[in-house]
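Handing you a structure now.
The complex appears here without one of its protein chains, the remainder shown in place.
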Amino acid sequence: MRPLSPQLAALRARLTGGPSSRLPRGVLAVVLVLLAVVPLLGFSVPGLMPGPAAPVNSAGTLQVLGLCLVFAGVAVGYDVLFGRTGLLSFGPALYFALGVYVFDIAISDWGWSPGPALVLTLASAIVVALALGSICLRVGGIAFAMVTLAFAQAGYFLAQSNPLGLTGGDTGLVLSSSRLPGFLVGVANTPNLYWVALGYLVVALLLAWWASSSAAGLVWTAIRDNQLRVEVMGYRPFPFKLASFVLSSVVSSAGGVVYLLLVGTAAPTSVASTSVTVSILVMVVLGGAGSLWGPALGAMVYVYLQQYLLGFSGLPAFASLPGPLRIPLSQPDFLLGAIFILFVIFVPGGLAGLAQRLPRRASHVKEAPS
Amino acid sequence: MLEVSDLHVRLGGAHILQGVSFSVAAGGVTAMMGRNGVGKTTTLKALLGLVPSTGSARIMGQEVRGWPTHRIAQLGVGYVPEEREIFTRLTVAENLRLAEAGLSGDYPRVYSLFPELQERGRQAAGTLSGGQQQMLAIARVLLRVRPLLLVDEPTKGLAPKLVGEVVEVLAQLSSSATILLVEQNVHVVRRLAQRVLVLDHGEVVHEGPADELSDENLARRLVGVSGPE
Partner (left out) sequence: MSTFIAISFSGLALGAIYFLVASGLSLIYGLMEVLNFAHGAFLTVGAYAAWVTATHLPASVSAPERFLVAVVVAVLAGAVIAGATEVALIRPLYRRPVSQILVTVGLDLVVVALLLGVFGSNSQAVPVPSWLAGATRVGPEILPNADFVALGAGAAVLLGLVWFLGHARYGLIIRAGVENRDMVAALGINVRRAFTLVFVIGGAAAGLAGILNSVVFSGALVSPTQGDSLLIFAFIVVVIGGLGSLWGSALAAVMVGMLQDYVSFYAGTGGLAQMGSISVVLLLAVVLLVRPSGLMGEAR
């Protein structure tokens, strides 16, 4: 990688003049501390989840919140590719599923211990992302979206067809707990799994932040804004795009591992199908593509809403609702899809963009010289 | 015919037009000159609504800024773009048919000016020579009555003989339409234009009669480059 050239320095100056989405570090630290102490909260918050009130640190609630954290990390990873580099991939589910399945197969089919299994998972994520990324990046724009989708679908078909009896086909593969350390097994240890998920999110945020503020990160942003200009400056965009692709994929795969620990089963429809990709895309756009914490927030809101609506539609009182209310509410995707459409049209910056606009209006921000 | 005031265009973070103001009276040829990249083509595109702009652009008394491109064109504005932008995969006849825009076209006029286009009607437009493509691009705006023509560097890249032909055609057209001509070639401007606008850094920096250009020094100072001899 070349050192920061004068052109790039100029680029950095221009880019940082634009709307940034920096959250003050203090706020971020407070949020993380608050998230970290959630498993210690023994009281219940009415309405936090549908149904009879349960303590915040009950296993059910913690699992939902843990899922929020996992997908927050996955969304942050995906945004490196989509929001930062401007490449609309429809394939994040492939790498998420790869993480779930490789880890599961190594542990449950082959009886490996978690350490080597994790190494194998991350290594295969890198290899697959390098290989498929090199092919997909031969085309740009719309074709890239279609091709990444096709490969992701091939992954789904592969998982479904139970090759060599490894994946368990449609029914999936249950994670065998005998090879896992005790503190990650069982309902009583859900707080530990929650902390693992939080740790994963922090690592994903740090990685995305570090990569985006590196020299390569600047080139990514420049590619997103105007690839031609990057080429004119003498950079080959391909290796930078591939790096973004691989980083994004590896973060997704790692998220798959944590997901598996939390949920305990690898099933093709819930980890490898197109709907997983679409969910990740919706999370990122809801939160605000191209901002560091926006996708994380979007993912938490998305997963929480989805789980809440699912729980809500399972309540006995739900069946007595009139049809026009019951039918849309019974389908979380309907509401989430509608919210997503409204955000795309009216709130292109997502939640992060909204949050950005409010304080700006109030305080006097010095206009950057053009 | 055309009144532009305080027209701004910002594209991808670049402030390309920074308050362009000028007006063009009905009839004759007004030339717009200036070095490469000062915003001449962008001005024409903004007038046609092809790039988003702010400010005011009145054509034949109507404020057209913010209108969709096809409505501006239907008002009677013809556009001959710098890169010809003929439809290369369509035949010559199809290119012309498209330009009729639903009305019957004035083919006798077009074919008397450019007999070659009639002979080559079934040929794919992309296989025409550069000069023929320019003829086709001009012919497209002649099929309907268009009182205002925006013509962008029509002689660029043409052989001297063809430059003469294009100048002849434009001179003929100027008797029936108002032409705003973007042109770098001082000799072409001197031959065709009555008035000259000079653009620099996204603004009109000079406006005056075309006669001034006969003073070579002034011409060089205003335009930066002289036309090829």
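Residue numbering begins at 1 within each chain, and the chains themselves are lettered A and B in the order written.
Just so we're on the same page, contacts are C-beta pairs under 8 Å (C-beta built on N, C-alpha and C of every residue); 3 or more make two chains touch, one makes a residue touch a chain.
None of these values were measured; they are calculated from a predicted model.
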item: For the chain not depicted, the shown chains it touches; value: A, B
item: Given A:Leu28, A:Leu48 or A:Ala145, the one touching the chain that is not displayed; value: A:Ala145
item: Candidates A:Val31, A:Ala154, A:Leu184 or A:Ala215 - the one touching the absent chain; value: A:Ala154
item: Touch with the omitted chain, as defined above, among A:Leu28, A:Leu88 or A:Leu130; value: A:Leu88
item: Missing-partner contacts on chain B, residue numbers; value: 48, 50, 52, 68-70, 73-74, 79, 81, 85, 87-90, 94-95, 97-99, 101-102, 140, 144
item: Chain A residues touching the omitted chain (full complex); value: 88, 135-136, 138-139, 141-143, 145-147, 149-151, 153-154, 157-158, 160-164, 274, 278, 281-282, 285, 327-328, 330-334, 336-338, 340-341, 344-345, 348
